[in-house]
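Note that one protein chain is taken out, while the other chains of the complex remain in position.
Up next is chain A:
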């Protein structure tokens, strides 16, 4: 289970897949220290010089060096790598672990902290905003990584190791340790994030008494992402861990977890960089829904609320997720969401982006969705039919026009009478979506006239009255805000 989550790494954001090479160590002659240890007959008594040597090496590895400059401290760095390798080899011998490593866990953790807890470097990238389809060809690599990797590898093996028990490890894994550890997830180096993920995952599995604290720290991390920074490189990795945590939740879900779903999982959809972790987010969402299907309507509501604007790639993702989530929804619970849902779908279908429109059309190939459509026929038909009927005749793309016509047929087959009736509705509610701007303006004129009158009256009543400025106006391109009327932009 753990291995599965550890290795099923996403490839969406162009991140390379990296697997820690834990088992593929080249066989080599045992280093001197291991040989020394091997000669010790009584494992309970480690000779003093072996212990001193061990401590010396730990101490040496705790020294900071400038890893960004390969020309500095070349000798020390070589020595350090060798020591780290030796320390690593020691972990393979249970006896040594028990008698050397466990008693000096404090120094070892300190050594690890001193190495990995560092201000993250800036690896300059030209493309910072997460547009999909943009491959990061030249993935930038932290020059310090080759020196950090052995420390991570050591840490990982230390946690995997059976010998250090929960009690002795627990002392070091404090709240501030976890917080600093989580901050490292923002690293630009994918291999580092991979190690961090594996280590945190195993820590969570092993340290049962620390689980709640770890979950809270992850929560904080996501709050920061949602409310403050909007970008966090390690979001996908953290969600990976969360996915396996969630699958361990007992049913029925505790209130704490439901709150988490509502305050973290759903708002995570609105973050601009959502594409980077959407796959993982979707998995977490679906896991939650499998534990408690009643949460599905909240998610549908959230998706409709945070629907992307001017980002068609993200829209396609949302459409995929929406359909998947709808399938879990209990039809009777959907009623309040029907108008919003169908309005959104109509906007997608009538919109200028072909892929989005195409994805939205796929909804009608889904049986469960058609059941929803049928169950709310009195609402859905009057909304849907007039628009579909009209764009089926006028759509600019042949393939889509065909499928629109097919949809027309489907709708007719469902209920011919209702179809006819809907087609003849007076003043169809969403027809304006496909109307051109001119017509829309005519409709607005009446009410704008009323506003003008009221403003005049207000001025009469209070000569100091200042007419409010409205943000969206005809003269302003933002006036097209979300109104997808096929490019008929009105500029006076």
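General remarks:
Assume contacts are C-beta pairs under 8 Å (C-beta built on N, C-alpha and C of every residue); 3 or more make two chains touch, one makes a residue touch a chain; residues count from 1.
Methods note: contacts and distances are computed from a predicted model.
Per the UniProt record, the absent chain's protein name among "Large ribosomal subunit protein bL17m", "TOG domain-containing protein", "AP complex subunit beta" or "L-lactate dehydrogenase" is "TOG domain-containing protein". Contact with the undisplayed chain is limited, among A:77, A:170, A:231 or A:343, to A:343. The hidden chain makes contact, of the residues A:263, A:366, A:390 or A:425, with A:263. Considering the full assembly, A:227 is the residue among A:92, A:227 or A:397 that touches the omitted chain. Of the candidate positions A:145, A:172, A:379 or A:432, contact with the hidden chain is made by A:432.
Interface residues of chain A facing the missing partner chain: 66, 118-119, 122, 175-176, 179-180, 183, 220, 223-224, 227-228, 263, 267, 305, 343, 429-430, 432, 444, 447, 450-451, 453-455, 457-458, 461-462, 465, 467-473, 478-479, 481-483.
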